[in-house]
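Partial complex: the chains shown occupy the same locations as in the complete assembly.
Per-chain numbering from 1; labels A and B assigned in written order.
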Amino acid sequence: MTERLIDIAALESALEVFAQERNWEQYHSPKNLAMALTGEVGELVEIFQWLTEDQSRTVADDPRTARAVRDELADVLLYLVRLSSSLGVDLNEAVVSKIAANAKKYPAGDSIPKRK
Amino acid sequence: MTERLIDIAALESALEVFAQERNWEQYHSPKNLAMALTGEVGELVEIFQWLTEDQSRTVADDPRTARAVRDELADVLLYLVRLSSSLGVDLNEAVVSKIAANAKKYPAGDSIPKRK
């Protein structure tokens, strides 16, 4: 049995109903959803592009940008979950399997040089 | 109290431990994680770029691409959750709030022309 790291079932259902009620399913091919995901990631990246790494760490503390950041993170997740659903992919299985592969590829304790 | 549409707490913890064990936290500024997210979305999009919309619908049925698609979807989610954690953002609150805003912006039942 696959370990459970995420539960997104309620969101999947909510997004499916949301699309049905608006007759949007005709537009929600995986190809189109992948493009929409790109657009939202672009908007998210724009928030960080001129910031230093240090400034980026506190961006959600700033009342001027906090809401924008949360909204863009949400938009990315909404399209990602919608894309995953449209493909019939079990995102929890995908994540569990990918982390296992990553753990093999990057063994813990390998010495990593301190960043300059 | 905010409705619960997703539960990603276990994944957030797993990714935090994973990064700590590899001394990766020094690299995981929100700015850098936003860039890493971009890279993964690019890999996901590459799977769909030459497909028709119809072909894109069945891409996860194909044993040659199913694993690739699941891996790329997982990679995007891993960096998105990591980015969200690094900013201290409650992704469930963000998603619930964004869906409410979308429902207001795009009222259900508005007539949407059938796609040509």
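In this section, contacts are C-beta pairs under 8 Å (C-beta built on N, C-alpha and C of every residue); 3 or more make two chains touch, one makes a residue touch a chain.
What you see is a predicted model; the values in this text were computed from it and never measured.
Chemist: Enter the number of copies in the whole complex; the displayed portion holds 2.
Modeler: 4
By our rule, only the chains that are shown with their structure count from here on.
Chemist: What is the distance in Å between the mean C-alpha positions of chain A and chain B?
Modeler: Result: the chain centres lie 2 Å from each other.
Chemist: Residues of chain B touching chain A in their complex?
Modeler: 4-8, 10-11, 14-15, 18, 21-24, 26-27, 29-32, 34-35, 37-38, 41, 44-45, 47-48, 51-54, 56-57, 59-61, 69-71, 73-78, 80, 83-84, 86-89, 91, 93-95, 97-99, 101-103, 106, 108-110, 112, 114-115
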